[in-house]
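Next up is a structure, given as structure tokens.
One chain of protein is taken out of this complex; the other chains stay put.
Going by the order they are written in, the chains are A and B; count residues from 1 in each one.
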Amino acid sequence: MNWNIVLAATIKWVFMVLVFGLGVAGILTWVERKMSAVIQDRVGPNRASILGFRMLGLFHPLADAIKAFTKEDFVPDGANRVLFFLAPLIALVPGMLAFAVLPFGPGDNLVIANMDSGIIALLAITSFGIYGATLGGWSSNNAFAMLGSLRAAAQMISYEVSMGLNLVGMFMVFGTLSFSQIVYAQGHLLGGWLPEWGIVVQPLAFILFMAAALAENKRAPFDLPEGESEIIGYNVEYSSMRFATFFLSEFFEVVLIAAIVTVLFLGGWQIPWLDPKGIAGGWIRVLQVGAFVVKTLFVIWVMMLARWTLPRFRYDQVMKLGWKIILPLSLLNILVTAIVLAML
Amino acid sequence: MGVPLSYYIGLAVVLFTIGAIGVATRRNMLVVLMSLEIMMNSVNLVFISFARFRGDVGAHGIVFVVIAVAAAEVAVGLAIAIQIFKHNRSVNVDEADKLKY
Partner (left out) sequence: MSAEMIVFWILAIGAVLGALAVVLPPFGRNPLHGALALVVSFIFMAGVYVQLSAFFVAVIQVLVYAGAVMTLFVFVIMLLNLTPEELAQPKYSWYKVLSVFSALAIGFIVASGLTHVLVHFHAASIPATFGNAASVGGVLVKKWLFVFEFSSILLLSAIVGAVLIARKRRS
């Protein structure tokens, strides 16, 4: 066994997942509240202060963390203890593992595992997130939590299908299942000026994938499994750090989905119309990783906007949207892509 | 050369037998279906290990079809289990002995 590879992978994982992923997810808890405040014409969080500095409420995530750690860790009567403890971890860990196949930049150094079938592997890993939500509700021994987790399971199973099918068109256009190769392929310019990004060649798949990914993420307008304001969700019995883990995993998934959308549909680390030879040394790498991060943050912003501007669907509407609109449209997308590719 | 072929085949046989015991002894229909999945997996393992040691990737295609069959079987089997539960209030396969309701 080559320990250098293990060490390099560990260092990359720490930077990509713990620093980038969890860092952005932590800040998102602040962005969520501040953005909703801006949209609803409120001031938003601004009370937490260190030595009188309030920093627009940026210390609130810190205060939240302290609160979560010091609150009582409550386990309901008759709960299945092992699964009750495991469920938040099952929700969080798959997202962390999924970052391993995402390329942050060109070459083998800026991706942990440059897999031949990376996209399928990512779908496989993220499909474990369902267990976190369903087991969380089931193990709480609470009828409302149980109903919430049933809603979560049905919704996530439904939208996983269309999520995978929307990527089939991408596989057909770019002829690869590897994240790195798909990003390389998106560096081409169509007709000399239009970047061959996924959003350009597969616009329908982009929209449908975003919708399906939002539903997978269980956030508004698809937040029926949780429904914090009126219907009760799968995490109702959770408190303190366990609830915070669920909460964090949701924001972590936001970052993950934004990164996936960036890599697949927005050209990943590619900067269009930029000649890499024009920039000296390692700066091009810095620029490209920066481009990836900026695009990811942009997609996160779009997702946040969707969360705070759209009302929640009714449950039958969620199911109808998934099975009767998104699924047929993604099948149609595959058919049209096949016909176009055959004619070209 | 790492692990010999016979080890993989041995693992497959052990898993197949475990699955067969589950199908034969358990009376909960869901557990019976899960035991069937174990048996299918052991068959897949046989295909894959022979493919590896023969240097022929053709068996992987068969494994694909087996996985598709397993998925189809589970979809129909679970639908039947739900129907039986609706009628009998139980998923015990021994109690599902009426042909018509």
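The criterion applied here is as follows: a contact is a pair of C-beta atoms (placed from the backbone, for glycine too) under 8 Å apart; a residue touches a chain by one contact, two chains touch by 3 or more.
In this text, all values refer to a predicted model and were calculated from it rather than measured experimentally.
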Touching residue (missing chain; options A:117, A:240 or A:317): A:117
Sole residue of A:96, A:153 or A:183 that reaches the chain not shown, by the stated touch rule: A:153
Touching the absent chain when the full complex is considered, from A:114, A:127 or A:239: A:127
Interface with the unshown chain - residue positions in chain B: 2-3, 5-9, 11-28, 30-31, 33-35, 37-38, 41, 44-46, 48-58, 60-65, 67-76, 78-83, 85, 89-92
Contact footprint on chain A, counting only the chain that is left out: 1, 83, 115-117, 120-121, 123-125, 127-128, 130-131, 134-135, 138, 146, 149-150, 153-154, 156-157, 160, 177
